[in-house]
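One protein chain omitted, others in place.
Up next is subunit A:
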Amino acid sequence: MAAGVAAWLPFARAAAIGWMPVANLPMPVAPTEKSKRQDELIILNVSGRRFQTWRNTLDRYPDTLLGSSEKEFFYNEETKEYFFDRDPDVFRSVLNFYRTGKLHYPRYECISSYDEELAFFGIVPEIIGDCCYEEYKDRKRENDAKLPNMTFRETMWRAFENPHTSTMALVFYYVTGFFIAVSVITNVVETVPCGSAPNQKEVPCGERYTVAFFCMDTACVMIFTVEYLMRLFAAPSRYRFMRSVMSIIDVVAILPYYIGLVMTDNEDVSGAFVTLRVFRVFRIFKFSRHSQGLRILGYTLKSCASELGFLLFSLTMAIIIFATVMFYAEKGSSSSKFTSIPASFWYTIVTMTTLGYGDMVPKTIAGKIFGSICSLSGVLVIALPVPVIVSNFSRIYHQNQRADKRRAQKVQKARLARIRISKTGSSSAFLHSKRNGLFNEALELTSSTEEEQRLTKSTSLLESQHHHLLHCLEKTTNHEFVDEQYYQQSYLEAGLQNYPSRSPSLSSQDGVTGTCCTRRSKKHHTPLPNASAPAHMQPLTHTHTHQQGLQELSTIHIQPLSTSRSSLNMRVDEPAPLNCQSSQITTAIISIPTPPVTTPEGDAHLPAGPTHQNVVKVSAL
């Protein structure tokens, strides 16, 4: 239960009066406040700075140092205050957590000192409020990243992937970007006709200043090669790196130069060499490392591959149809440019995409008619798949934009998970206390105070009041809270059998031997007492009201004897009270294979019994 609303517990309990007229069963007795403590101020002296707060404020979080009895270790008798020899600045945030229920992380604070203080005061950092959680996580990550045990290779790879981690990486990032741009511009300018003497024909700059351009090209390729080799060295998985798109682009960008170096002299393949120079333009794709938008475009095109394919296919169909028609329509006319069907392809494409260059026009009437039909249908065919592609792009683009908001959502989800965990924690706390709950009531009847104190020490007053509230709800609806596992079991069994008292499947009982000596419930046994307890609760709740008070009291009187011995085990969720009622149950249950009840009182009551698996322990009545 979030203790920030602990102040509202009295309200929730008062509002429970609304259930009373509806309930059919009597309500359980409310837990009494043993010592009606007035709300008192306590003084916390942290390294000389005094903080004061109400005691109730600190009691809101009983599993922290200040909320539990652990703070008594720091109590100073002479000055009547609690003294902590810790940092008072961080303590401010800690105390505010109790006051407001939200833990804030001050930005000026060093992350490791903050963590230490939180650990000292028993506060889990996960409950830092959403306002400060991002900052906290970022600083934590930075701090962890500064660990010196990252190898040089790993640091290099990280620097390549996130240029913002260090200045060197940023410098490298910008330098490579600059050289990519220079290289692309060089390639472009190479072909521009430079002004030359009027009598000579215009030559491209590339041929005029061959040496300069060659030097420029060499420099760029040197840098790209070095970069590629460094990335290859730093990559955690070289094989995967070599297969990635970016590395292929890198290779394709620098390969023409080296191939050119190798085969400058050979005239036959110089044609191929010229073609290879085309690939130099792929250097521009290296920019996609620097630009998020380019990457998004690439993803979009990839994701729209099927739509693009459909577009292409339909276009091809239409082109072939119309080209054929136009060819045969224009066959008659003389001096027509439609010399063959493939030649008509060009006209069809130009017309369907509404380009209309005008280098090929139909001259016959039939040709003109079919030409106009062609252009009209072209508009339709192209317009159909385009919106799909556009919507894909916008979806991916917005998805990417929302990546930041998604990070915030992850925080929210983590927070919800934390809340869920605490909820299950509180509901299982309730189920645990149910085991002791009946015992509490029984004790209230006998009003034996010592056992009461020993028992209720395990739950704070707030918790016991909350549990009482839940218990009242159970009584109102005549249904009980159970945990998830038991619910599923009983749900299945509801379909199979309907015994008067439900028992969980025996298979889950295999691990539990009925020996009282093995009463310390090992961790994997804990669900079993949970599961078995409600099974006994059911007849209990029905038999409870029917039994005379005397008999209950007589069974209860035995309990105090055993609790004094087993009080150490009380913290474990033993079905302690079950034994006192088991005498009533035995008659009802003997016919059904029942789970053996593991109780701490076993050795007192049944010396011979524990060896059998299925014997229900009978209390010595």
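We take it that contacts are C-beta pairs under 8 Å (C-beta built on N, C-alpha and C of every residue); 3 or more make two chains touch, one makes a residue touch a chain; residues count from 1.
By our rule, contacts and distances are computed from a predicted model.
Not shown: a single chain whose UniProt protein name, out of "High-affinity nitrate transporter", "D-2-hydroxyglutarate dehydrogenase", "Kv channel-interacting protein 4" or "AP complex subunit beta", is "Kv channel-interacting protein 4".
The chain not shown here is touched by just one of A:F11, A:F233, A:Y258 or A:F313, and that residue is A:F11.
Contact residues of subunit A toward the unshown chain are 1-2, 4-27, 29-30, 32-33, 39, 99-100, 423-424, 426-427, 465-466, 469-470, 472-474, 476-477, 479-484, 486-487, 490-491, 494, 502, 534, 538.
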